[in-house]
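These notes are about the structure you will find just below.
Only one protein chain is missing; all other protein chains are in place.
Coming up: chain A.
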Amino acid sequence: MSVISLQLGQCGNQIGQLFFDTLTSDLQQREKEGNSKAYQSHCLDRFFVSGDDHKLEARAISVDTEGKVVSNVFDQAKKTGRWCYPSDQQLSGRRGAGNNWADGFYNHGVKCEQEVLDMVQRELEKCDHFGGFCSLMSIGGGTGSGLGTRVTRALKEAYSKSFLINVLVWPHSAGEVIVQNYNAVLSMAHLSESSDALLIFQNDDIRKIAQTSGSSSKVTFDDMNRVVSEQLVASLQPAVSHDGSDNLLGCYLEHLVPHPDYKLLTSRFLPQVSEAAVSFSTFNWPALTKRTFQMLLTQSVQDEGLNWHIKPSNSRNKTLSNLMVIRGKGCQSVDTGIFSSPEIYPSWIPRGARFASFTQSLPLLRYEKSTSLLSNCQTPIRALDTMVSKAWGMFAMRAYTHWYTPLWHARRGIYRLLCKT
């Protein structure tokens, strides 16, 4: 299976670069340990293609309205010496979208839509077994939210039979951009129709995780992006189910988001410890699974400060389905029975379709044992509600609607999309 990544906007490109970097560093570590040829070949076939000079080229397309970010990530990839981006699979402009969703969607989006589709087609032709698209973007700014939404819609129209997952970085609850609520709501209104699944990473949560697992107290965007990329790697690296089938992207989506009205996914990853603390920590499977389950019950993506009084019977977090990827020695014998508790699922979900697990006996990165849980649950609802109510509040005051007006009939459009969400 091959996954084509679309890095859209600054955030998308930076996360994408770190994602591929993490992948290759993981492969390097496994290579040192030996006995992982099949794993390596699976991983390489999934995310990389062998270039002309036998150098690994990421199956990725980089798009941004500013050229600086794209050239930066290209350079950083080259510097690693392990992999690179294909030189002809990038698209960048001179002028950014200025945190304006409408500029990204109606201006840059229209201009570069066809070009992006051509690049996708070229990349698609390199795949023997195409698994799906993975779009990486933030929805607070202009390029990722506007152009990213446009590209997603175009992909859906052009490749209607393909699988498409959008990895969305949710803006901070306060502070980043003044119109982030509008941008996010407008993006979500479009993406909920175009995409098969929306995997949401909230900046507030990522920051806290980065603080816990980082070495210094000052958290940078790079640290936060690393957290996101590690969680993505933990979910997407090769693993097998109990019946021996691979963890294809289609399998994930089939299990997690078959209902078209419920597409929001949340990722939870354990352990969340700093690199320095890993060597002093010991993990066992019951503790890891129990903690992951408690995180699910408490709607938390963080390991710290879990409320252990919450039980399945009094949990407010209803989930439709869960999928767990367990990596490390002895993963086959892990008891995941607690994830099948009927109290946390609605009764109309068939019992057999509620929980699935994939295992990989090889460790991930520096973690001897790790669990990654993808849930179709109510965790993102609170953030979404907050965002929508803020956007409604701003719209009621006609605040900043003029930003969008030159390109779009903003008031009517925003109102229509706000109603959708």
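Rule of thumb we're sticking to: contacts are C-beta pairs under 8 Å (C-beta built on N, C-alpha and C of every residue); 3 or more make two chains touch, one makes a residue touch a chain; residues count from 1.
Criterion: contacts and distances are computed from a predicted model.
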Checklist entry - According to its UniProt record, what is the protein name of the omitted chain, chosen from "Tubulin epsilon and delta complex protein 1 domain-containing protein", "Phosphatidylinositol glycan anchor biosynthesis class H", "ATP synthase subunit gamma" or "Probable cytosolic iron-sulfur protein assembly protein CIAO1 homolog"? => result "Tubulin epsilon and delta complex protein 1 domain-containing protein"
Next on the checklist: With the missing chain put back, one of A:44, A:240 or A:349 would touch it. Which one?
Outcome noted: A:349
Next on the checklist: Can you tell me which of A:34, A:81, A:175 or A:260 touches the chain that was removed from the display?
Outcome noted: A:260
Checklist outcome for this item: Across A:54, A:94, A:161 or A:309, the one contacting the chain not displayed is A:161
Checklist entry - Quick one: which of A:251, A:325 or A:391 touches the chain that's been left out? => result A:251
Checklist outcome for this item: Had the left-out chain been drawn, it would touch chain A at residues 128-131, 161-163, 196, 243, 245, 248, 250-251, 253-254, 257-261, 320, 346-353
